[in-house]
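Only a single protein chain was left out; the remaining protein chains are all shown in position.
Naming follows writing order (A, B and C), and every chain is counted from residue 1.
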Amino acid sequence: MNERLQLGIIGAGRIGKLHAQNIMHLIPEAKIKILADILAEQDQIKNWAKDLGIPRITTDYRELLTDPEIGAVVICSSTDTHADLIIAAARAGKHIFCEKPIDLSAAKIKTALQAVKEANVKLQIGFNRRFDHNHRSVKEAVLAGKIGEPQLIQITSRDPAPPPLEYVKVSGGLFLDMTIHDFDMARFLAGSEVVAVYAAGGVLVDPAIGAAGDIDTAVVTLKFANGAIGVINNSRQAAYGYDQRVEVFGSKGSVLDRNDTPSTAVISTAAGVVGEKPRYFFLERYNESFVNEMKAFVAAVLTGQATPVGGFDGLQSVLIARAALKSLAENRPVKIEEID
Amino acid sequence: MNERLQLGIIGAGRIGKLHAQNIMHLIPEAKIKILADILAEQDQIKNWAKDLGIPRITTDYRELLTDPEIGAVVICSSTDTHADLIIAAARAGKHIFCEKPIDLSAAKIKTALQAVKEANVKLQIGFNRRFDHNHRSVKEAVLAGKIGEPQLIQITSRDPAPPPLEYVKVSGGLFLDMTIHDFDMARFLAGSEVVAVYAAGGVLVDPAIGAAGDIDTAVVTLKFANGAIGVINNSRQAAYGYDQRVEVFGSKGSVLDRNDTPSTAVISTAAGVVGEKPRYFFLERYNESFVNEMKAFVAAVLTGQATPVGGFDGLQSVLIARAALKSLAENRPVKIEEID
Amino acid sequence: MNERLQLGIIGAGRIGKLHAQNIMHLIPEAKIKILADILAEQDQIKNWAKDLGIPRITTDYRELLTDPEIGAVVICSSTDTHADLIIAAARAGKHIFCEKPIDLSAAKIKTALQAVKEANVKLQIGFNRRFDHNHRSVKEAVLAGKIGEPQLIQITSRDPAPPPLEYVKVSGGLFLDMTIHDFDMARFLAGSEVVAVYAAGGVLVDPAIGAAGDIDTAVVTLKFANGAIGVINNSRQAAYGYDQRVEVFGSKGSVLDRNDTPSTAVISTAAGVVGEKPRYFFLERYNESFVNEMKAFVAAVLTGQATPVGGFDGLQSVLIARAALKSLAENRPVKIEEID
Partner (left out) sequence: MNERLQLGIIGAGRIGKLHAQNIMHLIPEAKIKILADILAEQDQIKNWAKDLGIPRITTDYRELLTDPEIGAVVICSSTDTHADLIIAAARAGKHIFCEKPIDLSAAKIKTALQAVKEANVKLQIGFNRRFDHNHRSVKEAVLAGKIGEPQLIQITSRDPAPPPLEYVKVSGGLFLDMTIHDFDMARFLAGSEVVAVYAAGGVLVDPAIGAAGDIDTAVVTLKFANGAIGVINNSRQAAYGYDQRVEVFGSKGSVLDRNDTPSTAVISTAAGVVGEKPRYFFLERYNESFVNEMKAFVAAVLTGQATPVGGFDGLQSVLIARAALKSLAENRPVKIEEID
């Protein structure tokens, strides 16, 4: 086996731990040399890292950036730190995998992307859903021309339960926190850029979410540069679980996917014909996609090819989310070019 | 068997013939006494009526209205005649079944409804899809409280092929000709009135449709009085056939239906796992619903109960369509109350 | 319209009434001139026939046979009368549609078929399932070569509830009463004759069925002349309704069908993803097939072509059923040639 890519990872929360486990167990081409986390002195995290085989753990992320053996960093810390860490990593010459969103501010994102450009390092944003087996099959059918020119893109994206209210308050709101994945998916599937957005939204799940200044239910219409029209529907609470379906309709037909279920078992009784509910939430549903996106990042770094989801994608999704917020506030369609 | 309801039918085009056949073959509680059609002197239509067992055929619809044995009329003539025929029938004291739309003008509809009200006759509008087995099952699940309070209504409604351009030019446009069924379905499923509309549309199927001043592809967002949000997507051309699916998502879950197919056969070969396309078009797909709506009308007349789809429903769907047209023209959400 | 085929119908039980209604309402090429039933003097049946437009009703079936205008008879009386009525009708020169089975005795069937042959009249046996939209699609895929050479035929055939015990006692048993349809379907799908049968069966639904000398659950293996193997599984009681599925597996793939449901609606809640149960029983499930088989019979008579299911088919299914009975009794595979 060739030399492995040495990685540093910043942040060992839920998503950081997931990436670390995937890298150490399932991606033989890479390994983590240093983990930085603000809680790195606690036993629990130390033991976790040791069991996983991570050689070093620190509270100071700068140790990763100055280690010459480390070729790339994986940024999984809180959103407000992403842009600064990208800049620091870029200046240190490290390739970068960063969780979404890059930042809630378009200006800050642009600054970070400028640093990446100047340092000529690779940047991949954690839009893991592009690497999901179902959505990828849909995309491949589109790319293969099976449905002709895309005309309608339809995304159903519903969470099984709202996040804690404390999280809602700092999340940036439904569009920047949840729909942002769908905005990226819509661009991915349409193969075209969004030029205008109209958002309808409401508080139908929990009044406390409204009191916190957010919405929990939305329908967002997207107009694409190529003339196609997209529509996303969101809810923070689907009683039956995590509902993740997309459809692309085009001049030659349609391709859609359905939810994954824990099994294909179907029970028929006097009460009806009962199948399983969708996989509960993103860790179960998109489990494999997290591995696939990281493999793609490692491969891009090792081969020198472009990353499959770059800084431009990270920027666009935030611009669309901001346009949706403005549309909701002003109850009118908003052009992306209005946002800046 | 009790005395049958004697019907007069006006118009023996495609839909008129369908209703006539359904009544004569499948609805033993009613029979057609007189058929009025402007082509009633042609042999073809005369023979058709005779074979079907219709005793009398005339070019003059007034014969139906003055026949005291006739209890109700079925109006299947061209849209521009509907309102006047409703008024004449109402004044003659006949109950009325009228194909949709009542008229393209809201003012004219209101005049017709006033005549119906004054005559105290029954009026049913031909929104046959409410009587479809699939959509009705969805509605019944909603009524039974199985999905809780409706929050999102989603309708996919795509024709297999555009109508002839000559028809497009006089049709009133996509919203009044095609989406009008979906507007009615959305109200039916939501159990609430539409208060505002935002329409995005384009010419993606055939430039000639655009040249004729119409669109062929649309996404329409609906806001309901109860806070629910609806979204309809339309195309004039689905390569795989007639695509007719609805979903209602609510606080306790979701209910959706899928397309009907000519058979359930599935062929698995090296090329894939292949099922049948949807039933081709509305005559195949909604075949049974046309029988059911007419049975419901006959039953309403015979029992004295209210018709299941009345003049108010006929008016609302046109108001929503007009709001959608205005929204498309002005690229802004339009309130229903703006239309008059 | 051309002259219609005049029919006589013998027997106005459940299936006789169904055929009569289908002919009078849905098959314009034919009409019933005389109905013969042993209860023809009762008001209920007289009124029923009158409402349906049948001109004459009699207790004496010979009136049909001597009426020169009647071209064909439809035999729907009890099984024990079929063979004699076929012989009488054949000698009267009438074409014959006869419900299955022709008789429980192979010898008696052969005598009846001989009479048909000598009179050179057409005979169709009421194996309606061949005319079902789902099974016919499966057959068409096989005929079109889509799955290559058939190798395995699999039939799941389960009733929603057992018939009354009194019926069980005179039915000839599961194989002659219920599986006989599946034996015919297996031959139809395989395109080859059954040469040997092995039957495993048990009393798992109701001990009273066992006490009556019958079984209620069975798995029957069929060997075909072309080397293909078939397997049928039966139960008299499926809690979820009427389960009717077939599969043909061949050198290039497989084709199978699924149950029909009253609607395609699917309800997703915390309790699961629930679809509808199969259509309850044969009148709902195979409704259309009864119309189709009668249309095919009328067309065969009017055009002079062969009927699609003839006397040979009626004989074979009884021979297979008899072989299955012998196999069950002797617990060994039985060749069809052993039966006579």
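The rule is simple: a residue touches a chain if its C-beta (ideal position, glycine included) is under 8 Å from a C-beta of that chain, and two chains touch if they have at least 3 such contacts.
All values reported here derive from a predicted model rather than from experimental measurement.
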{"item": "Per the touch definition above, residue among A:Leu5, A:Leu18, A:Ala36 or A:Ala141 touching the missing chain", "value": "A:Ala141"}
{"item": "Given B:Ala106, B:Val274 or B:Ala299, the one touching the chain that is not displayed", "value": "B:Val274"}
{"item": "Hidden partner interface residues of subunit B, rising order", "value": "238-240, 243, 261, 268-277"}
{"item": "Touch list for subunit C against the chain that is not drawn", "value": "148-149, 151-152, 154, 156, 158, 198, 200-202, 204-205, 217-219, 221, 223, 227-231, 233, 235, 237-240, 243, 249, 251-254, 331-333"}
{"item": "Positions on subunit A where the hidden chain makes contact", "value": "1, 25-26, 28, 47, 51, 133-134, 136-138, 141, 146-147, 252-260, 262-270, 276"}
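One rule holds in what follows: only the chains that are shown with their structure count from here on.
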{"item": "Approximate Å spacing (C-alpha centroids) for the pair subunit B, subunit C", "value": "39"}
{"item": "Of all residues in subunit C, the ones touching two or more other chains", "value": "268-270, 276"}
